[in-house]
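Only one protein chain is missing; all other protein chains are in place.
Up next is chain A:
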């Protein structure tokens, strides 16, 4: 009679066993594949560095998987193939990310000193080996914090409306508008503030105008991410709050939002990181300024992206060094803001 596989497994314990590809075998198989590929490049007219890398990679992987299929069987090959693909992708991402960071750091440290952080570009020519980004750092911090001040509370309120109260026509209209806003090119946001505020209301260029343009870009990101995070809060927590006689608005404020706070912070930081590097809308709103402008509410102001843009457009090496230093500072500012936000929400969470 035909015996089913599982029945066999119970009677014959050896069915439960399978081969194990040891680390030594794995390395040997991979090395074999790599050696074959190298041999092919040596003996045949094959050449080219990129081609060599690709072929050795594929040959090494094939050797590894062949050994796995010989020793361990089909299921394990699929498993190991998936693992190879994941590790490769992670490696490529890290490589891209790491090379941007490292290259920026290497080029950026040259002009990076205390002088750079404490001086503006007031009266500094493109060839001069002097000047700094103080004015730009002040501008970026003020503009981004003001933008967050506009976009985060209103974005949270919209998200709460959408998740807790929004049903019917109005909610789907709001949702559509937010979806459309995600797609607004940043220059259009700048153009809008330029036409409406800078020219239309004759307010002129200012950090405030820049913050408004940035807020337009932040708002949809904050709304969408906060909405998703609030939706993830288990309904049981809301019910527990209601059952204690806690009114709905307090349940939202004191139970739902704190539970979602880690995710909401991530969304806010994504939005902040996204707008901190914006350059185009700032050209039309903050305009840029070489001297220190501590007042974001009147007159043109610089910012780090504008500073980098301005310095990098110059042909002189002193200016280009300043551009790299500015870029490195920009990365550091985003990093610091992210860490700060994490620390703030960490206090909200126990564990």
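Operating definition for what follows: contacts are C-beta pairs under 8 Å (C-beta built on N, C-alpha and C of every residue); 3 or more make two chains touch, one makes a residue touch a chain; residues count from 1.
By definition in this document, contacts and distances are computed from a predicted model.
Entry comment: the absent subunit's protein name, as recorded by UniProt, is "Phosphate transport ATP-binding protein PstB", drawn from "Carbon-monoxide dehydrogenase small subunit", "Phosphate transport ATP-binding protein PstB", "Cytochrome c, mono-and diheme variant" or "Amino acid/amide ABC transporter membrane protein 2, HAAT family".
The hidden chain makes contact, of the residues A:126, A:258 or A:299, with A:258.
Of the candidate positions A:14, A:47 or A:167, contact with the hidden chain is made by A:167. Set against the missing chain, the residues A:124, A:246 or A:280 yield one that touches it, A:246. One chain is missing from the display, and on chain A it is touched by residues 167, 234, 236-247, 250-251, 254-255, 258-259, 261, 348-351.
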